[in-house]
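Removed: one protein chain of the complex. Kept in place: all other protein chains.
After this line comes subunit A, so read on.
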Amino acid sequence: MAFISSGYNPDKPMEDRITDIGPRHYSEFLPPVIKNNKGKWLWHEILEPGVLMHKAESGDEVYTVRCGSPRLMGTETLREALEIADKHCDGYLRFTTRNNIEFMVDSKDKVQPLKDDLQSRKHEGGSYKFPVGGTGAGLTNIVHTQGWIHCHTPASDASGTVKVVMDELFEEFQQMRFPAQLRISMACCLNMCGAVHCSDIAILGYHRKPPIIDHKEVENLCEIPLAVAACPTAAIRPAKTTITDDRTGEEKTVKTVAIKNERCMFCGNCYTMCPALPLTDAEGDGLVIMAGGKVSNRISEPKFSKVVVAFIPNETPRWPSLAKCMRQLVDAYVKGAKKYERFGDWAERIGWERFFEVTGLEFTHHLIDDFRDPAYYTWRQTTNFKF
C-alpha cells in the first residue's frame, strides 16, 4: 500500500489551497424535465405505491419511482443505483430526506421497465436492494442515526433495529392502506442527531445506569468544572479520592468527581464533556418507544412524541420484543384511526387511557413526566376521563 499524493503538500498546506467554496449548485444536477418546469408544477398523483406523477403547466409530466435504501450503503450498491439511473433516467437520480432513492423519467412508458428492474435486484441473502414503495398513506423509510457502526455514545444499534422493524412491517412499505402516512424514526441516544422527537413512532436508545467513574483518568481527560456544569440535574460534584498508581504501586490522592445516583437521568451529557465517565452497559442500555408526534401543520399542530414504552432490552441480533411492540402499535392504529388521522391525533381523540387499553401496552410510573416545569402540563387537571 504505497501512499499516493493527491497533490497536497503537507509542508505548505496553504499552497493552492481552495476553501469555502460550498456545495455544488443544485441546478447542475436537475434532470431536464425538472429544470424546465421548476416552479411551474400544477398537481401530482400517486399512481401506485412508490410511483408519483407530477404535472406541469407546460403539459410535461415527470414520473418518479421511489425505493428504499439502507442508509448505510457501500459504493458497490451506490454504483448499482447509478447504473440504473444511466440505463433508465439519462444519468439523474435524487435522494429523499428519509433516505429513499428516487428515479425520475419523463414518460409513462418508461415506468414499468424501471420498476421491474428495481424490484428484480436482490442481495444474496434474499433482501431487496431497491424495494419500490414509501409513498402516501403507508410506511416509508425509517430515518436513523449511526448506532454501533460509528457513534461513541449509542445505547443501541441503529441499522439493526431499523432492519428488524422494516422487515416486520415491510408489506406496508409497498402498500397504502394506513389512515395516514406513518413516520418512524430511530435515534441511538438522546442527542438525537436524527431529531426523532416528533415522529409518529420513535425508537430511542437509552442508558439506565449512571456513569462509571474512571478515577484514574478524570483528572487527565477532563476539565472537572465542565463535567460538573454539564449535568442538568446537578448530580455531579467535584471530589477527591485515593487510587493506587499502576506503575509505582503507591497510594495517591487525585481529583475526581462524585455522582449522586438518585439524581442521574442517564442523559450522557457528562460523558460528552468528560470521556472518563462512560455509561454504556449491556444490561442497562436498551430502547425507549415514543409515539404520537408529527412535524406537519396539517389539521393539527406539530407535536412531540410521548413515551409509551419505558424500556425494551437490546435483544441482538433481531430485537424480537421491539418488533412485537411495533406490530402492536401499528395494528391498533390501523384498526382504530379514521381516514387522514395521524397516529398522535388518533391517540388524542380516543384518549391516552384508551390508547394503552387498545395497544395492550402496560402503563407504568416511568411514563409520567417528572422532568422540570413542563411535567405539570402533562398531568390530568380535570375529572373528564374514560373508564
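Definition applied: contacts are C-beta pairs under 8 Å (C-beta built on N, C-alpha and C of every residue); 3 or more make two chains touch, one makes a residue touch a chain; residues count from 1.
One rule holds for everything that comes next: contacts and distances are computed from a predicted model.
Candidate names were "NADH-quinone oxidoreductase subunit C", "Sulfonate transport system permease protein", "Energy-coupling factor transporter transmembrane protein EcfT" or "Sulfite reductase, dissimilatory-type alpha subunit", and the UniProt protein name of the unshown chain is "Sulfite reductase, dissimilatory-type alpha subunit".
Within the full complex, the residue among A:Glu45, A:Glu353 or A:Asp370 touching the omitted chain is A:Glu45. Of the options A:Ile243, A:Ala258 or A:Val295, the residue whose C-beta touches the omitted chain is A:Val295.
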